[in-house]
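Take a look at this one; I'll ask things after.
The complex appears here minus one protein chain, its other protein chains still in place.
Moving on to chain A:
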Amino acid sequence: MQLSVWTYEGPPHIGAMRIATAMRDVHYVLHAPQGDTYADLLFTMIERRDRRPPVTYTTFQARDLGGDTADLLQSAVRAAYDRFQPQAMLVGASCTAELIQDDPGGLAQALKLPIPVIPLELPAYQRKENWGASETFYRIVRALAASSANGSPRRPREAGARPVCNLLGPTALGFRHRDDLAEVTRQVVELGIEINVVAPWNATPADLARLPQADFNIVLYPEIAATAAQWLQRQFGQPSTRTIPIGVTATREFIAEVAALAGVDASPVLARSESRLPWYSRSVDSTYLTGKRVFIFGDATHAVAAARVATQELGFEVVGLGTYAREFAREIREAAAIYGVEPVITDDYLEVEARVSELRPELVLGTQMERHIAKRLGIPCAVISAPCHVQDFPARYSPQMGFEGANVLFDTWVHPLMMGLEEHLLGMFREDHEFADHAPSHLGAAPARPSEAVRSAEPAAVAVSSAALSWATDAERELTKIPFFVRGKARRNTERFARERNVNLITLETLYDAKAHFGR
């Protein structure tokens, strides 16, 4: 068992629902107990969809377990087919149904419906949401694309014909998938490339059958679409993109990569496309952002992209980088090596919390779950990745990708930080009754003070890490004069400095010696 205060991903059948809900004319029959229909709310409330997800649940109850749950499943499949008349059907089990082992896929196929019925094997006690989405997308692509082209190699494009691509990855309940898709589509169209199929977003099974007709694939979210894209490459020789266009530099590289795959000239597009981020970031108002210590956590794609933007485009210092997606641990390890930090690869919220607490960053870029951590520790925070809640499915255009995405990133990440003038004044005058050091005034009601529990836990934590260390009263008092957002780091550095020199009592002198030693 694993103690999970918050979970970064849902179970794998939620991933399958994200594929089914993103598509049209697909229906998903899910063998699941009463209550698992809560998942509909993810789509109708969090994403605010105006239709019910195309999912029929068997919703068995305790009294059904004594009877024939297999029959229940078959009648649900038949009723769903009769009512919704989909072009293809997905059939699978949720975690509880997995325990009763009815073999939903086999039972559904035995009904011999006149449409493709795709069984899903999603091990709910081993795998999670993104894996479920990826596996479902792969299975559905495989089932529908293979039959149409019979595995024959793709015909080379005729001279003069426009290059054609597929856009793979955007799903229902994806973090900013809607607007990323619009942004990337605009970019691709500007390059003079035709889009064959976008999937799974709004695609029908018939659309998936046309996937082999493209020259190459653009993979927006590897967590969802890499497996399917690899299969398409093996089967039809379609190469796919690797660059994720988040941030200005990555977007430029992405455009170059797409252009190369399509055999077109990227330079006109690169010449006219610009983001406001570079100038905003170079303007003197942003100077104080230099070296801000940032902790980054999320799915690997967004975390790696964010680390690059943070360091190269905003001038932050990455002090921690991690992901909850073990499938993408390698990508995070490689990136962490670039920034010289220890990668955090865990789906344990408490472990992430412990790491943030230890590193004391000035900004956390994470998921909805890191907002809980940041509130507890009183650190500014912005969301860069799923899991996210209703406020991260905004009405306004807010991509993460492309040049407009970079504009959004600049605003979003800088917003929770205390603004420059206030930060300076707080560093100078510490007894103001209105402006407190933990509460940026431009946020109105600002991040809460670290809770009582944390404050009382803090000295204990210090005592554990530094058994023989103590602080002289005047040094402790001096520490409170250091601005709030760097105080944790100053405390850590001073204690490290003292330990390395076998100093047991930290005095004013030790504090300033350590400051001279480490810099800010």
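Methods note: a contact is a pair of C-beta atoms (placed from the backbone, for glycine too) under 8 Å apart; a residue touches a chain by one contact, two chains touch by 3 or more; residues count from 1.
Keep in mind that, in the parts below, contacts and distances are computed from a predicted model.
Chemist: Tell me the UniProt protein name of the chain this structure doesn't show, selecting from "Quinol:cytochrome C oxidoreductase", "Electron transfer flavoprotein subunit beta", "Light-independent protochlorophyllide reductase subunit N" or "Cation:proton antiporter".
Modeler: Answer from the UniProt record of the missing subunit chain: "Light-independent protochlorophyllide reductase subunit N".
Chemist: From the list A:76, A:232 or A:305, which touches the chain that is not on show?
Modeler: The missing chain is touched by A:76.
Chemist: Among A:52, A:234, A:442 or A:477, which one touches the chain that has been omitted from the display?
Modeler: A:52
Chemist: Footprint of the hidden chain on chain A, which residues?
Modeler: Counting only chain A, the missing chain is touched by 1-7, 9-11, 13-14, 24-25, 33-38, 40-42, 44-46, 48-52, 54, 56-62, 64-65, 76, 79, 82-86, 94-96, 99-100, 123-126, 128, 350, 368, 371-372, 375-376, 387, 389-391, 448, 451, 453-454.
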